[in-house]
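To start, I am sharing the structure in question, which I have written as structure tokens.
Every protein chain except one is present and positioned as in the full complex.
Going in written order, the chains are labelled A and B, and every chain counts its residues from 1.
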Amino acid sequence: MMTLNQQRKFKTFVTGAFAWLIALLLFFPIFWMFITSFKTELQAISVPPSLFFEPTLDNFGIVQERSDYLKHALNSVVTSFGSTLIALLIGVPAAYAMAFNPTKKTKDILLWMLSTKMLPAVGVLVPIYILSRDYGLLDSRTGLVIIFTLMNLPIIIWMLFSYFKDLPKEILEAARMDGASPWDEIVKVVLPLSIGGISSTALLSIILCWNEAFWSLNLTASEAAPLTAMIASYSSPEGLFWAKLSAASTLACAPIVIFGWFCQKQLVQGLTFGAVK
Amino acid sequence: MKRSITRLLMAPSVILLLIWMIVPLSMTIYFSTIRFNLLYPGQNNFVGWMNFEFFITDPGFMPAVLNTLILLISVLIITVVLGVALSALIDKPFFGQGIVRVLLISPFFIMPTVNALIWKNMMMNPVYGVFAWISQSLGLEPIDWLSDFPLMSVIIMVSWQWLPFAILVFVTALQSQDTEQKEAAQMDGANGWHIFRYLTIPHLARPIAVVVMIETIFLLAIFAEIFVSTGGGPGYDSTNLAYLIYNQALLQYDVGVASAGGLFAVILANIVAFFLIRAVGKNLTV
Partner (left out) sequence: MSYLTITELQKHYDSYHALRGINLSITEGEFVVFVGPSGCGKSTLLRTIAGLESSSEGSINLDNRDITELASSKRDLAMVFQSYALYPHMTVADNLSFALRLAKVPDSEIAEKVRSVSASLQLDPLLDRKPKELSGGQRQRVAIGRAIVRQPKVFLFDEPLSNLDAALRVQMRLELARLHKKLGTTMIYVTHDQVEAMTLADRVVILNAGQIEQVGTPLELYRQPNSRFVAEFIGTPKMNLIEVSDVTRQDEQLSLDIGVGKIAFPNERINGPVPGSIKLGIRPEHMHLVPEGGDISGKIELVEHLGSEAYTHIQLDNQQTIIVKAPARSNIQDGQLVQIKLDLDEVILFNESDRVISKLAEDVSHA
């Protein structure tokens, strides 16, 4: 017979082991991609799969040469950081106004903003494509930045709104009593207090833009294509070059996966529009 | 602060979103009622419901609707059921909990095109893939997943992507579960299953609703995974509505029919959105 304490320990051990097993299984494809990016093409398709091999960095160089990785990475950086910055500039004032001067209409406006997010992209694919073409925005970073900004604006406003709303009202009132002008209030109290919220909002927006595929695939070709679109070019069946594919994928995903680990929590709040905290 | 300043601060967001919503949508509506093929410019006469008729009678329409729904429902069931089970599992502290959580979450951050490529090639390739090797090791015939089970392959890829999201939401929700309530239940003689069934599941009711709604929005519009892996084929076996519309617009250049299809997708999404907004709005305190 086990004592109660032993039983508990055993139970914890079993659940822990099981959880580890599931986690490793789910993580396996990513792990495999990572490993494969250091193999030669021959090792990459060997059966049985080789686990022990001499790692090579050649693939990364070839990826850069073949598909100009750096150009696409730069496109991804410019479009995701650019659109996030613009969306923040537009969204912060709106969220601030709604959080600190709510009116009866505030709730309706927020829900309406959310509803624009529900519009399926495919429903407006044609007009956006034609508009982009007519204004010379096809295959341009400007075009993608505009789309990404509008696409993420509702989420950004929602997240910021919930952060601002959570600021203790009395602190702002204390600042007002201390003689702070509205400008002082924003710059010296609101912004320093919500810097965490603003940066995780930015992080979430960057992740969403970085991984955006629909518009990237349909509106860009070669010049402005971000990494999502570049990777798609590896799907053409010109032969098996998994090692290079893996290297490209690893390069494309690593920054954002690491980013994502840091802001899981905020991600939930942002993606569920604050309905789950 | 004055009311006019409030309006001024909100104006850019409101105006931009208004344009973003109204302009493309009204263009879609307009295009859907005219003949409009990019290959034959200048013949844009009014055709009424003809584009809708074309879209609905397209041989790909019924398969696309069915595939969209099958994809939606299968992924929802897989992610919610596994998500609840796994989040309940990792909720209790154990060795390396933090790392396990990070590992579990990771697939969500993989871009859809990479996701499809990894699975299509390194996992599901009938000759060199990991799955093929496992089958062979077990003495079984390797399966050509993408040709024989194209839709199921897409379901696996998409589920792999969205299961972490479900886990993430449920884990977050579980942290707010009242431990005293669980302790009270234990004192009342409840075992682990009872607690899970009668306390945890009801506690997760709202997060589950939210996950279902949000995944639905995204799953109705799955595109990149299909685009990169199966290309909608073989035949229409893995074509969904989004892919069919894309096909009409950018491969067959028929803007009119594609717009009609787009409106169909909008209506479908709006039905879902209606419920989602009601669910979220109820909990919104302004």
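Just so we're on the same page, a contact is a pair of C-beta atoms (placed from the backbone, for glycine too) under 8 Å apart; a residue touches a chain by one contact, two chains touch by 3 or more.
These numbers come from a predicted model, not from an experiment.
Asker: Identify the visible chains that the left-out chain touches across the whole complex.
Answerer: A
Asker: Using the document's definition of touch, tell me which of A:L57, A:A174 or A:I258 contacts the absent chain.
Answerer: Looking across A:L57, A:A174 or A:I258, the contact with the absent chain belongs to A:A174.
Asker: So which of A:V189, A:L217 or A:V268 would be touching the chain we can't see?
Answerer: The single option touching the absent chain is A:V189.
Asker: Using the touch rule from the top, list residues of chain A that touch the missing partner.
Answerer: 168, 170-171, 173-181, 184, 188-189, 192-193
Assume only the chains that are shown with their structure count from here on.
Asker: What whole-number Å value describes the gap between the mean CA coordinates of chain A and chain B?
Answerer: 16
Asker: Would you pull the chain A residues touching chain B in the complex into a rising list?
Answerer: Residues in contact with chain B: 12-13, 15-16, 18-20, 22-24, 26-27, 29-30, 32-33, 36, 45-49, 90-91, 93-94, 96-98, 100-103, 106-107, 109-131, 149-150, 153-154, 157, 182, 207, 210-211, 213-214, 217-218, 227-229, 231-232, 234-235, 240, 242, 245-246, 249, 252-253, 256-257, 259-261, 264-265, 267-268, 271-277.
Asker: Which positions of chain B touch chain A when the two form their complex?
Answerer: 1, 3, 5-7, 9-10, 12-14, 16-17, 20-21, 23-25, 27-28, 31, 86, 89-90, 92-97, 99-114, 116-123, 127-128, 130, 132-133, 136-137, 160, 163-165, 168-169, 172-173, 176, 206-207, 210-211, 214, 217, 220-221, 223-224, 227-229, 241-242, 245-246, 249-250, 255, 258-259, 261-263, 265-266, 268-270, 272-273, 276-277, 279-281, 283-284, 286
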